[in-house]
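For this view, one protein chain was removed and the others were kept in their places.
Here the chain labels run A and B in written order, and each chain numbers its own residues starting at 1.
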Amino acid sequence: MNALILSAVLGVIMMFSGVMLKQKSAVRNIAITGLFLLLVVNILEMSGMSFFRINTAGMMHFDRFSLLFNCIVFFSTFVYLLLSARDIEKTGNYYAEYFTLIFFILCGVILVSSFQSLLILFLGIEIISIPLYILTGSDKKNLKSNEASLKYFLLGAFSTGLMLMGIALIYGSVGSFSTAQINMTEKPGALMIAGMILLLFSMSFKVSAAPFHFWTPDVYDGAPTVFTSFMATIVKVAAFIAFIRLFGEAFGNLQPQWQIWIALITAATLFIGNITAVFQQSVKRMLAYSSIAQAGFMLLSLYAMNADAKEGLLLYSAAYSLATIGIFAVLIKMNDYTFDGFNGLAKYQPLLAATTTIFLLSLAGIPLTAGFISKFYMLKAAVATGRHLWLVIFAVLMAAVSVYYYFRVIQAMYFKEGQPGIITTSPVFKYTLVVLAALIIILGIFPNLLLNWYYF
Amino acid sequence: MIYLLQGNLSVSDSGSYLPVAIQVLFVVGLIALLIFLTHILGPKRKTADKLQSFASGIESHGDARQPMAIKYFLTAILFVLFDVEVIFFYPYAVIFKELGWNGFLAVLMFVGFFLCGFIYILKKGALKWED
Partner (left out) sequence: MQNALQIAWLIPLFPLLGFLINGLGRKHLSKSAIGVIGSGVILASFVMSIWVFLQVKDGNTHVADYFNFISVGDLSIPFAFQLDQLSSLFLLIITGVGFLIHVYSASYMHEEKTEHFGRYFSYLNLFVFSMLLLVMGGNYVIMFIGWEGVGLCSYLLIGYWFKKAEYNKAANKAFIMNRIGDLAFLIAIFWIIKKVGNVNYHDVFQFAGENKFSTADITGITLLLFVGATGKSAQIPLYTWLPDAMAGPTPVSALIHAATMVTAGIYMIARSNVLYSLSHTTMNIVAIVGLATALLAATIALKQNDIKKVLAYSTVSQLGFMFLALGTGAYVAAVFHVMTHAFFKALLFLGSGSVIHAMGGEQDIRNMGGLSKKLSVTYFTFLVGCIAIAGIPPFSGFFSKDAILLSAFEKSPVLYGIALFTALLTAFYMFRLLFITFSGKFRGTHEQEHHLHESPAAMTIPLIILAVLSIIGGFVGIPEALMHGGDKLSAFLSPVIKPHEGTPVSHSTEYGLMALSTVLVIAMIIAAWFKFRNYQRSEAAGFGKVLENKWYVDELYDKIIVNPLNKFGGFLNSFIEKFVIDGVVNGVGRIVNYSSRQLRLLQSGQVGSYIFLMVLSMLVVFVLQFFLRK
């Protein structure tokens, strides 16, 4: 609750700071400080210090899972701002508004990570989506950005329609929005099942799972790269948390009904994401497909839906977000987004190349990185269900395919000659990258550092 | 299909949907009837004038899809926005005694946020008509 209220207030503060303050750096510093505060109050709440006592009438519940997830989100956003705040400012004239929208999105993230009622879920999803439509189109002069924004809006509206229809059907059959109530339904009828499947579709859309992924490459490619980074990481993992909470808490007893669909969606997502990424020429577009592929892996936790899966998803969201934010931060600095643009980076910017390599290794799931451990948890959780082992084998195979396109970047950086055009980077940027890379390796060796928070 | 029907029955009593069904039938029937009646009874005069679009009695000219200043949209949308928000005061007006001070504080907060938004758009110059 602390973080929810603070992030809303911070959003308003950012709004006014754009009007009142004339200096860009002041606005940026307020945003970074605000995010740090957000992280602090959230940690305080985790250790039992809640500043507000508000009766949410059972619509929200801040448990350890959601609080820890929020910590991960705030930390990732904090790192994201440290790395890319200057690039956010460069996108357009309304620099303070971009930060405002990011804080409002965080509000939505908090809602979807702690909802107990379908209403709050819907509100949260919309609070996340609408600012994103704006951010996607924030590069007003760029036709691609505008196109992406419109596409995102149209398709997003379509999925919102599906979600509302689903919620309406469920309300019609259960008579309640409360997830606990829905889960207690003894004999689910066709209405309920249909509603659940509609929710499954719309959530699949939000996490860009196949065959609802079509918007992802176009939007990620068209949006300004700084915001692609935000969308592909923080927003995506938030949608996953909503997904796993919804299907765990509201439809947990219906698992036999939806498990096969999730399994099929997972397989399709892994297949389409990984296979299509192979053929891309632009690193940015490759990362868009890679985010689909990684979503496929995260879907395994949904498929498994056991204790391992929840832990694994937390770990996965941290590992995936941090690594992807790092890669995007480097990508933004490049002049040329194709694979060839990375040629010879190791020679001119050894530090950038080395940290990017660690991020890529983590995404590819090479041991001693956080990416490996989180993939391991996912597969472990899926194996523990004891059914559909083909899915696990398929996932492992697809992970092997992913090595190909991640290593293409490493190969370009280290094994090819070239002169990458790169914008100069500040020391803070470099230090943050190094810390990020170190974190990924530390998490890869001591994953319990993160997961212990879940228990005590 | 049979499964679908069975599902329906198991959810709730089919009787509860009866009023809904009657209403649907009534609505559809009424509309069909009205269209049918106007079609039969109304006089028909087909002139070129009648096929033109009607714009408050003024003769229309030019293409409708012309670029228009964004200010019109902005003002209109802001109007709608504030108009809709005001609707929330009606229910409050009815039960403000029952809600007591807590309710008052909540509405005050609502107005406060509202005011913030208003100040923001003023400062941003969204309502400034001249450039």
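Basically, contacts are C-beta pairs under 8 Å (C-beta built on N, C-alpha and C of every residue); 3 or more make two chains touch, one makes a residue touch a chain.
If you're wondering where the values come from, they're calculated on a predicted model, not measured in any experiment.
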| item | value |
| --- | --- |
| Given A:62, A:75, A:201 or A:429, the one touching the chain that is not displayed | A:201 |
| Omitted-chain contact residue, chosen from A:263, A:373, A:409 or A:437 | A:373 |
| Residue touching the undisplayed chain, where the options are A:100, A:160 or A:276 | A:276 |
| Residues of chain A in contact with the chain not shown | 151, 154-155, 158, 190, 193-194, 197, 201, 205, 211-212, 214-215, 217-218, 257, 261, 272, 275-279, 306-308, 311-312, 361, 366-368, 372-373, 376-377, 379-381, 383-384, 386, 392-393, 396-397, 399-401, 403-404, 407, 411, 414-417, 445-448, 451 |
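In this text, only the chains that are shown with their structure count from here on.
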| item | value |
| --- | --- |
| Chain B partner contacts - residues on chain A that touch it in the complex | 12, 15-16, 19, 172-173, 187, 189-193 |
| Of all residues in chain B, those that touch chain A in their complex | 3-4, 6-8, 10-12, 113, 116, 119-120, 123-124 |
